[in-house]
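One structure follows; several queries about it will come next.
With one protein chain withheld, the remaining protein chains of the complex are depicted in position.
A, B and C label the chains in the order they appear, each numbered from 1.
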Amino acid sequence: MSSSLGKLFKVTSFGESHGRLIGIVIDGCPAGLEISQSDIQKELDKRKPAQTAASTSRKEDDKADILSGIMDDRTTGAPICLAVWNNDVKSADYEDTRHTLRPGHADFTSYIKYGGFGDYRGGGRFSGRITAGFVMAGAVARKLLENIGVDILAHTTEIGGISAQSMDFNEIKQNVDGNPLRCADTEAAVKMTAAIEAAGRQGDSLGGIIEGIALGLPVGLGEPVFDRIDGELAKALFAIPAVKGVEFGAGFNSARMKGSENNDPFGIENGKVITRSNNAGGVIGGISNGMPLVVRVAVKPTPSITVPQQTVDIKNTQETQLKIAGRHDVCIVPRAIAVVEAMMSLILCDFALQAGFIAETV
Amino acid sequence: MSSSLGKLFKVTSFGESHGRLIGIVIDGCPAGLEISQSDIQKELDKRKPAQTAASTSRKEDDKADILSGIMDDRTTGAPICLAVWNNDVKSADYEDTRHTLRPGHADFTSYIKYGGFGDYRGGGRFSGRITAGFVMAGAVARKLLENIGVDILAHTTEIGGISAQSMDFNEIKQNVDGNPLRCADTEAAVKMTAAIEAAGRQGDSLGGIIEGIALGLPVGLGEPVFDRIDGELAKALFAIPAVKGVEFGAGFNSARMKGSENNDPFGIENGKVITRSNNAGGVIGGISNGMPLVVRVAVKPTPSITVPQQTVDIKNTQETQLKIAGRHDVCIVPRAIAVVEAMMSLILCDFALQAGFIAETV
Amino acid sequence: MSSSLGKLFKVTSFGESHGRLIGIVIDGCPAGLEISQSDIQKELDKRKPAQTAASTSRKEDDKADILSGIMDDRTTGAPICLAVWNNDVKSADYEDTRHTLRPGHADFTSYIKYGGFGDYRGGGRFSGRITAGFVMAGAVARKLLENIGVDILAHTTEIGGISAQSMDFNEIKQNVDGNPLRCADTEAAVKMTAAIEAAGRQGDSLGGIIEGIALGLPVGLGEPVFDRIDGELAKALFAIPAVKGVEFGAGFNSARMKGSENNDPFGIENGKVITRSNNAGGVIGGISNGMPLVVRVAVKPTPSITVPQQTVDIKNTQETQLKIAGRHDVCIVPRAIAVVEAMMSLILCDFALQAGFIAETV
Partner (left out) sequence: MSSSLGKLFKVTSFGESHGRLIGIVIDGCPAGLEISQSDIQKELDKRKPAQTAASTSRKEDDKADILSGIMDDRTTGAPICLAVWNNDVKSADYEDTRHTLRPGHADFTSYIKYGGFGDYRGGGRFSGRITAGFVMAGAVARKLLENIGVDILAHTTEIGGISAQSMDFNEIKQNVDGNPLRCADTEAAVKMTAAIEAAGRQGDSLGGIIEGIALGLPVGLGEPVFDRIDGELAKALFAIPAVKGVEFGAGFNSARMKGSENNDPFGIENGKVITRSNNAGGVIGGISNGMPLVVRVAVKPTPSITVPQQTVDIKNTQETQLKIAGRHDVCIVPRAIAVVEAMMSLILCDFALQAGFIAETV
């Protein structure tokens, strides 16, 4: 395990899906930041299962619990430990199938790597539930970034093959909370919802694509040649279970463009150097260029489906069939949006500290 | 700058395109590994401009120079410093346009971040040339991996929108050296070559997609939840200038699949647990699962084109036009293949050390 | 703040003296280690104030609480979070003198560094109480080390200028628990006790010297040239509040010896290479040599004394006098012994993992 992320703003994750709690320690948060439990809770609530066909029926009424590092609603400079305590845990659901590998899950790799000693209950350490910790830490990072004028937003651009129309940032911002799928294109959202409901009825699941945008970044975040802003963001985004691809700006599409199409011409607006297009997605040479940072992640369909699946009993090394019970999201895309925002906040905040845009005491 | 990568097998890059040398230090290489200058040179030669329309006319007759850490063709356990000395440097090419930002290059971000003090000659630290160091270090990592039965191969799957047909690993391996584009599909290679030549005649450039494959990986590489094998590979691959997207297995396509299609069913073959499909691309929960590791990277078209471009003179904050002279690859995909293999070797070797599959002395 | 220590066996500390808890996360502990709450409690109890004149009257009836990473008394490979919850906290003691700098404490440096936002109650993050977390983590590391035959022991060699006679390891081990000062020389312990009582009556305090010994270390722990076993141990030991010096083997005394006296001659015993003396203290070139590792730390006298002291009111930048109330140890040496053992365990365990002497699953 290697459960820490970040250099100056470092988070350390702990906890399991069906253990006592999910927790996160933030080390390196500047002292003096105003932050209350409700600032953190607000982000955590975005990760909550919506009242929709898309989401798990597990009642995750998570409350952010501040265990250290914040006194009188201000950070003290000491490590901030945040937790959500696990309730409504039905571990028995997992006992029967303890050794039956769930396709698409980390059961097999975890079993081999940890010699069968890993916590298997509900995916244990590999559960999407650990992202609750990421989201709480992200709330703190977001506050620091807001103080220097950075605005972070993620939204659904595709579910089950249905794409949202492209829009500008303000439109997205206005529309994104209008439906539980967090899709700014209302019409597409209706179709996505229908697709999710259909998949749910079949005991199946859907994936999709999330786009994250950061506005107001100063020029100069990122520490090439290895600790690039794109590389570190990609690394952080792959830590969200189910992410299978990450691209910036024109991304994979840039592979099909000519240089004369893909290069973003420079210009001057209000005395500031800008680019006339943003195929780079706000990052060039691993460094932010002041344009909107645009990243997209591919989210695979939820692996937990009730359709019967061919698999293996790892204890007896025997082929078998599995029919998953339990409560699962048909499509985790809407809930993962809060996590994408959190990972972006964590990484951008760390780079802002490294480049001196955020001071040690704020 | 943050020029180190890896935890136990750590590389530190230094040098500039038009400085005295390009170098790399490998720290943490086990003692006793047999490795000669020619083992390293062999990899370096793969990065050499091919005698084709695709590549720069800069004569990069790079020779790998071993400065430390290897004695009598064996590693000593001490840091290994490898260098290529820069010759055939025409810095004067860059003097006139020193302050004219080249679109698609890091000139602007570098200028702001390093206060105008950065080495601007030929892209300086941001030049693709620094990957010569990555490739030399990758040669050492590859040797260590070969010793435990890991085979790494990258190939061109797309250039200028022309896709290669999908093939199995052995076919790819047989065909990949058959043409300078390192494309296993010979017919596609012919079309790609034509497209590159056409773009070159227009003073334009092309991008493409590279697929990297690792065979023979043990189950258990990767240190979740943050130092995952996919996350670390993505981070390393984004360090290749021009990479704009990274995906594993079905990648972005998995976002359009149903769970029942995307989940890889487990089965048993020769007493070993395998999966019947490989949409996961060999990684699940951030850990290698013993199936072929498959990663694809999107390479944007070379930003240096001779087509005139709108841009800005950063010294005078004034809009201007730029017509790039100098020698440049029309399409860097074929040369980047050696770099993709190198980055994969570096990361996989590091994880193999962390998980104890490679010992401290070999 | 930078609250993490270790590379493969990494601990992250959090919590404050008068906050809700003191905690520690261990990341990188191999899966499968048998460890129970009582194993951890046993070490924590060694840190408990003894029923002696030396120790604070704060009732620290600390119970180790396992929050994650251990299931059915075995480590799972996931991060282990351990906590002690703070009770019996009298923060009001500190309210009046909140801005009156306590000489010998971190009040001033903390105030400046954290802009006055730091938790001032009982020293907050700078309190010796945070070492409770170190001790709990050390208990896990010790278990791993015991499995490979390493035995760690610390004892009091000096208090208030009174030195214990030197003894061999077995004698020390037999005697060390015979008195609350953990001094193997019973006669010296009597004198030390008297000195502590006298200092206590004067409202004053005493320091001393602790020696830590590790037996059974394999040859080869330590990663020079910077991550040496002596350097990393020193760094870890300086993290114990009040430590002002660290030396190995003959230490400062070696500065007064000749080479012919100080060099440890090699010899062979039972087919194994040993040294005939141990002035090196078991470490040479930053690497363990298989002889007993011997380290000594200087512990300054407890800064909290009731004798009136000249100081400054930092809020008004005004000179003033301070008479400290509250409950404090006259001499923390006996309690710090458990912490010295813990820090040694943490560092040696990390190196044993790095050098492959402890596997990823045990």
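The rule is short, and it goes like this: a residue touches a chain if its C-beta (ideal position, glycine included) is under 8 Å from a C-beta of that chain, and two chains touch if they have at least 3 such contacts.
Since the structure is predicted, the reported quantities are computational estimates derived from the model, not experimental observations.
With respect to the full assembly, the chain omitted from this view is in touch with A, B, C.
Note on the undisplayed chain: of the listed residues C:D72, C:D96, C:D168 or C:E319, the one touching it is C:E319.
Among C:G116, C:P180 or C:G286, only C:G286 touches the chain that is left out of the view.
Interface residues of chain A facing the missing partner chain: 7-8, 220, 354-356, 359-360. By the touch definition given at the top, chain B reaches the unshown chain through residues 1-4, 10, 12-16, 19-21, 23, 25, 27-28, 31-32, 67-69, 71, 74-81, 113-115, 117-119, 124-125, 360-361.
Within the complete assembly, residues 1-5, 7, 13, 101, 103-106, 108-110, 112-113, 125-126, 130, 158, 160-161, 199, 204-209, 219-220, 222-228, 230-232, 234-239, 241, 244-268, 271, 273, 275-276, 279-281, 284-289, 298-305, 307, 309-312, 314, 317-319, 355 of chain C touch the chain that is not shown.
Basically, only the chains that are shown with their structure count from here on.
Annotation: the chain B:chain C pair of sequence copies touches via predominantly the same residues, more than half of the used numbers being shared.
Computed from the mean C-alpha positions, the centre of chain A lies at a distance of 39 Å from the centre of chain C.
Here the CA centre of chain B is 46 Å from the CA centre of chain C. For chain A, residues touching at least two other chains, in rising order: 1-4, 13, 113, 125.
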